[in-house]
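Only one protein chain is missing; all other protein chains are in place.
This part shows subunit A:
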Amino acid sequence: MASLIALTPCAGLLPLTIGAITVTEVVPQALTSVAPFKGHKKAVSEALKAKVGAGLPALNRRSGAVTWFGHGVWMVAGAVSVEGAAVTDQSDAWAVVEIKGAGVEDVLARLVPVDLRASVFKKGHVAKTMLAHLSVTVVRTGADSFEITTMRSMSKTLLHDLEVAMRGVAARG
């Protein structure tokens, strides 16, 4: 069998630290989108709960390995197969990064038109929105950390936008 050289979406670009903020790449073993067919949402949720330990969370939320990913779609971190849903392997389609550090909200406030402050955007909250000109999924993973997912082809653009904002925030001291 051929030995293929796999490159992650942000290979050679991360980690990146400017001031107090660090961006690192998150490499999920697999990503699977699950879109339940009409009338099958409950059964799919229960099947997922048995397989990955978390059912379908509410809109704009993450529960364990399952993240709301848009209208009628959830993204599961892991390889799963369930009945009653359109299930698609999207493992190599997305670039996932974690941005972490004191004042991380100030960096994202320059780019994302949604209020991500801890008082309104808590751990496990999900925002499908834009970061500069990119469509992204933003998830709060901790008190000073967020996970950002964008299309793999846009990883360099995402990191450029983040870097410029991080430099701007760091320069203000």
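Keep this in mind: contacts are C-beta pairs under 8 Å (C-beta built on N, C-alpha and C of every residue); 3 or more make two chains touch, one makes a residue touch a chain; residues count from 1.
We take it that contacts and distances are computed from a predicted model.
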Quiz item: From the names "Multidrug ABC transporter ATP-binding protein", "Outer membrane lipoprotein-sorting protein", "Electron transfer flavoprotein alpha subunit apoprotein" or "Sarcosine oxidase subunit delta", which one matches the UniProt record for the unseen chain?
Solution: "Sarcosine oxidase subunit delta"
Quiz prompt | Selected from A:V114, A:M151 or A:V164 as touching the chain missing from the view | solution = A:V114
Self-check item: Sole residue of A:V27, A:L59, A:A86 or A:A143 that reaches the chain not shown, by the stated touch rule
Solution: A:L59
Practice problem: Give the residue, chosen from A:R110, A:K128 or A:R152, that touches the chain omitted from the document. | Solution: A:K128
Exercise. For subunit A, enumerate the residues touching the unshown chain of the complex.
Key: 59-60, 70-72, 113-114, 127-130, 135
